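The other protein chains are all here in position, but one chain of the complex has been omitted.
So that you can tell them apart, the chains are marked A, B and C in the order they are listed, and the count of residues begins at 1 in each.
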Amino acid sequence: MSALWSNERARLLVGIGAAGLLLFVVAPNVLSDFRLNLLAKFICLAMVAVGIGLAWGRGGMLTLGQGVFFGLGGYLMAMHLKLADAGPDGVPDFMLLYGDGTVPAWWEPMRSPVVTILAILLLPAGLAALLGLAVFKRRVRGAYFAILSQALAAAFVILLIGQQKVTGGTNGLNGFRSFFGFSLADPVNKEMLYYIAAGTLLVMVLTVRLIMRSRYGELLVAVRDQENRVRFLGYDPALVKVLAYTVAALFAAIGGALFAPVVGIISPADVGVVPSIAFLVGVAIGGRATLLGPVIGSLAVSWAETSLSERFPSFWTYFLGGLFILVVAFLPDGLATVGRLRLGRRSSSDEPAGPDTSDEPAPADDEHDEATATAGRTA
Amino acid sequence: MDALVSQLFAGLSLGSVLLLAALGLALTFGQMGVINMAHGEFMMAGAYTAFVVQKVVADAGVSLLVSLVIGFLVGGLLGLLLEVTLISRMYHRPLDTLLVTFGVALVLQQLARDVFGAPNVDVRAPAWLSGAVQVLGVGVPRTRLFILALAVLAVVAMALALKLTPLGRRIRATVANRDLAETAGISTRATDRLTFFLGSGVAGVAGVALTLLGSIGPTLGTAYIVDAFLVVVVGGIGQLKGAVIAAFGLGLLQAGIEYSSTASIAKVLVFVIIVAFLQVRPQGLVAVRTRSLA
Amino acid sequence: MTRTTRTTRALAVSSGALVALLALSACGSRTDDEASGPSAEGSCVETDGDSVKIGFLNSLSGTMAISEQTVRDSLDLAAKEINAAGGVLGKQLTVVGEDGQSEPTVFAEKAEKLIKSDCVAAVFGGWTSSSRKAMLPVFEDNDALLFYPVQYEGLEASPNIFYTGATTNQQIIPGMDYLKEQGVTKVFLVGSDYVFPRTANKEIIAYAGANGIEIVGEEYAPLGHTDFSTIVTKLKGSGAQAVFNTLNGDSNVAFFKEYKNVGLTAETVPVVSVSIAEEEVGGIGVDNIVGQLTAWNYYQTVESPENEKFVAAFKAEYGDDRVTSDPMEAAYTSLYLWKGMVEKAKSFAVADVQAAADGVSFDAPEGTVTVNGDNHHIAKTALIGKIDADGLIYPVWESDGPIEPDPFLEGYEWAEGLS
């Protein structure tokens, strides 16, 4: 036991060392400023993927609405950056152009960097916790949860676009000059932003590793595979799920918060239904339930999209769509698990748990209306 | 009064569009538990079918009627193809079908772009559908009435088919209890395929109908898919009745809020109301209480 | 042992973030440290050889590809023509094309790539306001040039952007002028819910207030909205004599079909649209929109030798069934304007081009256009057009000569306090 433990620890240290070397030494030296900044953007997206890996891969919650939390984090950060650029008591440029030239009261707290960071860490996670409690307590799950989360993303975008005076509408928030006092035009600061993003991603991956290996991590998998069985062991599965969902939301929010200064814009186009699903693509291809699959998958897809789509826009869509279809259909554990020996039957999505009801009476053949005939077989 | 009546019609009309879009889903998602994100693209295929048919059949009226039939077949065959190649392997993984069919949707959209070009195309409405008729003192567009009628017809046809035909009985038996149906000599595989064919076919019909109202482009389906799923979820799984009530309910709600505020606010409010509603009734409007654990 | 392990690990994981933060404070430069201009390191544009690189950045995939592909086509045509005629300052143009994927962030990313990695002398492209807003800081920070070819909502003037499409006083206001001339006193506003329609309508309302026109309704539909029965019902009941339409994309199709179906026609209640050009007419269906009005600065039917040449060249290049439209023409013109600026400055350097820009003019297909050196927009003539049964748009009214660009509407009394 102890040998295994130290062995595992050695592997962990080697892993951290290798990732650190790659992210902090190799990448900055090999890549140009432009490419490094691009990598920083991909890393921000990968943060969302890490959270999805936890919530979906380990927890079975297929969330099609992570864009909401990503967007909340991004917009909160962007609000601060806009206010900081405007100076004390200043009004952000777009409000002067499109609004009535005054800063709404709910923007004001974001003038403070401390409040902003707290808000980024607490608001989206808090919202996720509330939403999760409401939804999971009512045992809304599986497809219902997925569709609901998607509707949430759709509503969020319409709201953002419609409130142009305070959200910048379709243009979103952009044109940031500085990041907590550091000029964003300076390549050195952009590089530092990259380091922050890379460090944050590393911390997130390690956090997920801790979670996956904790008792809670085991419980989460149990809830994913047999939610009702867990309930009949005396746990409240809703609480188990809420925690993972909240962590995923937190990661997405942090990703969004760093995305805004790295890319220089956060707009509804980054947070809607389609980007929300796009977050899943890398996770699925990489391997949803593994530790590194989501990160590597997400980074790889982002990279491939940038380098392939400009040359073959049409081919790229077929390629990505095709790969996605094949992986999900025939390799549900993703490319990360290719070649790994699979033990036992794998039920990756949340099948109805618990008993099959074989002594339920067969419904009468045709007397009743459809009501009786259509029972059963729901997710 | 006029405003009330015309809004009532606007709501019913929107409801009938939602219903047409959701009806196929009520079958494939509701009865089979398959979350087909490519459903919208089957509608898109139906719409392009109308476009192609009109190239061949000059008369707009004839081509519309022909398109309804061919659109059904095109949608149905696409669905059948999808079922046989992918979905049949994934019945025990409903969430993965969602993702796979999303991938299929992406590919189909790109295919439409490459085949028909990115710009929208137009399908002419027949003369007998142009203009409005007076109903209760309000001008109602004939196209809207046509779609309302089509939606009602489709629902009635599907309900009757499920209830009266041997196929319908097989579908219901399979849905109710797969193993028992199997032992009773029903080929559940064939039944699955037929169900999927029917559901996707209805999507094709919906697509043809939509050419009367809006644009025909590669992304036509994406505008409807979220709403269509919400109709099925609100209506209650496996329930034609629920889907009908939900579609018209949501249509009236959207139109009502839109009239007194704006379309954007209406859309957001409707979403919020749906989320709140599902808090109260997670099983939807019309639910079958069973021991299943959904 | 357990304790120590955890501590070690915690240290290891947090060190990364810590190092990054420390490094940031150590060698980052504070904004207030120096007022240094961003282009400290200088541009990397190669002008020594016999060619010079320029960048075309348009969406070739995604929802905007429909429109932006046509702009790319006419840019390519202009580049080809210029090269055939000897290039710019004797140098052939090498085009680096990029796909903006209809996403603002991608536009920002690709713009940076074109400037920093490809070292292009100027970038041409962009369509949506959000793509332009996303690119603006990139061009300003790197002191590079963008030529933006689409009519937009105004209220912007960057030294690093040349706006070759119309600003509001060259399109929206002439549209209202026309309606006023026709004796219209009640106007209904319908638009997509985003920045252009909202800004345009704000200006229209101010204009209407000053010109005795009543705005009888103002409705916005979410982007991609496809059900217009409620909005059209409101419109019909409003007593409007004309409609000013700033709807975008697919929504136009649903709107006009609904419009026609409730029995409204161009004769009874005309619609002035500002986002429907020649290539959109086919998708909406000529039947549904014939006789309706548009406000632009160019139509394929403009009669001039320059336009005949442009249309002929375009059709020869891309096929007889293709049409030309305002944004395409503005893009085509933008490349020639840049050529004019460079040749006047005898330099490709950004500062030289900016300095030389004022007064550069070009006999464009739409008529003669002239660059305004103060706001980097161009003076152009406004044309109200009517959609004909052949799918083309024919001018029915034009402004008295080119209108000076006024993106902030400073020359209009009624517009005071708008921005």
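General observations
Assume a residue touches a chain if its C-beta (ideal position, glycine included) is under 8 Å from a C-beta of that chain, and two chains touch if they have at least 3 such contacts.
Throughout what follows, contacts and distances are computed from a predicted model.
As stated in its UniProt record, the chain not included in the shown complex is "ABC transporter ATP-binding protein", which appears among "Acyl-CoA dehydrogenase domain-containing protein", "hydrogenase (acceptor)", "ABC transporter ATP-binding protein" or "NADH-quinone oxidoreductase subunit J".
Looking at A:V115, A:A134, A:A222 or A:A304, the residue that reaches the missing chain in the full complex is A:A222. Note on the undisplayed chain: of the listed residues A:V230, A:V281, A:L299 or A:A329, the one touching it is A:V230.
The chain not shown here touches chain A at positions 210-211, 213-216, 218-219, 221-222, 225-226, 228-237, 343-347, 353-362, 371-372, 375.
Quick note on the criterion: only the chains that are shown with their structure count from here on.
Of the two chain pairs examined here, B-C and A-C, the one linked by more C-beta pairs in contact is A-C.
Per-chain CA centroids place chain B at a distance of 37 Å from chain C.
Residue positions of chain C touching 2 or more other chains, listed in rising order: 65, 193, 220, 222.
For chain B, the set of residues touching two or more other chains reads 113, 262, 264, 267.
Residues of chain C that touch chain B in their complex: 63, 65-66, 69, 193, 219-222, 224-227, 229-231, 233-234, 236-237, 250, 252-254, 257-258, 260-263, 279-280, 282-288. Of all residues in chain A, those touching chain B in their complex are 60, 62, 134-135, 138-140, 142-144, 146-148, 150-152, 154-155, 158-159, 161-162, 228, 273, 277, 280, 284, 314, 317-318, 320-322, 324-325, 328-330, 332, 347-355, 357-358, 360, 362-363, 365-366, 369-379. Against chain A, in their complex, chain B makes its touches with residues 29-33, 35, 86, 89-90, 92-96, 98-100, 102-104, 106-107, 109-110, 113-114, 159, 162-163, 169, 172-173, 175-180, 226, 229-230, 233, 237-241, 262, 264-265, 267-268, 271-272, 274-275, 278-279, 282, 286, 288, 290-294.
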